[in-house]
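One structure is given below, represented as structure tokens, and several questions about it will come after.
All protein chains but one are shown at their positions in the complex.
Showing chain A:
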Amino acid sequence: MASSYKDEDGHITVSGSGAAAGAGGGSLRSKKPENTAFKQQRLPAWQPILTAGTVLPAFFIIGLMFIPIGIGLYVTSNNIKEFEIDYTGVEMSSPCFTCAQNFSWNGTKPCTCSVPFHLDQPYESNVFMYYGLSNFYQNHRRYVKSRDDSQLNGNEESLRKPSKECEPYAKHGNKPIAPCGAIANSMFNDSLELIYNDPNGTKVQIPLTATGIAWWTDKHVKFRNPGAENTNLTVVFQGTTQPVNWRRPVFQLDSDPDNNGFINEDFIVWMRTAALPTFRKLYRIIQRRSNVHPTLPRGNYTLEVVYNYPVRSFEGRKRMILSTISWMGGKNPFLGIAYISVGSVCFLLGVVLLIIHHKYGNRNNAAEISH
């Protein structure tokens, strides 16, 4: 930026040598410039040229590499079993319609509904249970910043004085809200249970693991309960109040002390705001119990929902997703397709260019000879 000031800077150096030499001039007067490679712009340099000769093989190599990777990805993605069921209860016919209709914030009795479904295939490995929300803008700016990370990190001061960012969910009455902010306030609180309807008529409740669903670093470092370890959370949170929309205070989220308070994994998962308005979040993990039986055998199931979470006011949808996982994550054909297409485009281009180059090259040579 300096030079643009030079006009105002037309000042002088009234020194012995006088002449106000500008940018880097003066000092080199009457001195022979050094003959170094750098100063003479003669640094040894690699001067690559992208010619058809070098680029064409690259096209082929990319093509040959990407297509198999793409196929692999696509097959992997296809092998992932995924089942998705919408239990919002928009249609009259759906089991949760009444719950959705009659929702009220201060209803004392929780509304429950059972959604039956059928799995066509057995799910062999660990099954991951997600809840999905649509048209829910967890990435809205006002929402994203409405949290106090320092409070969640167990800072006592922030517990009493939540950050201003939490407004209007910072204080209720005169008491500070813990955890404060819109994100915490709107935590997903439907509870979902899976019942396997055994063909022999018995109903088997599928055991759901509620841990291991949040990032390890979040659970162990980023989120921490206030107070020393193993202190009674009830005492620690005394003087704070639960978020307005919560039915229970934060220290009653789970009976397990390692999964209670701020380090409750459901809470942590919710606090990681989703990127897009339609998202899924990990809810439970169904561990594979034995090598003989599939985790979820083929057959009829019932999803038992305690319907606490209203979404119809903003035209949202709620889904339950059962999915197995591969090394690439959940089911997503995009990567496979993308790799295959890019790979084939490269390959095709390679072929086309080879032909063009051949023709052009010849013509060019001919032209040169005729010169």
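Note that in this section a residue touches a chain if its C-beta (ideal position, glycine included) is under 8 Å from a C-beta of that chain, and two chains touch if they have at least 3 such contacts; residues count from 1.
Heads up, the rule we're going with is that contacts and distances are computed from a predicted model.
Participant: Hey, which one's the missing chain according to UniProt: "AP-4 complex subunit epsilon", "Exosome complex component RRP41", "Phospholipid-transporting ATPase" or "Trafficking protein particle complex subunit"?
Facilitator: From the choices "AP-4 complex subunit epsilon", "Exosome complex component RRP41", "Phospholipid-transporting ATPase" or "Trafficking protein particle complex subunit", the unshown chain carries the UniProt name "Phospholipid-transporting ATPase".
Participant: Please identify which residue in A:114, A:139, A:205 or A:234 touches the non-displayed chain.
Facilitator: A:139
Participant: Which one touches the absent chain: A:130, A:301 or A:347?
Facilitator: Here the residue in touch with the unshown chain is A:130.
Participant: Of the residues A:86, A:124, A:149 or A:304, I need the one that contacts the missing chain.
Facilitator: Here the residue in touch with the unshown chain is A:149.
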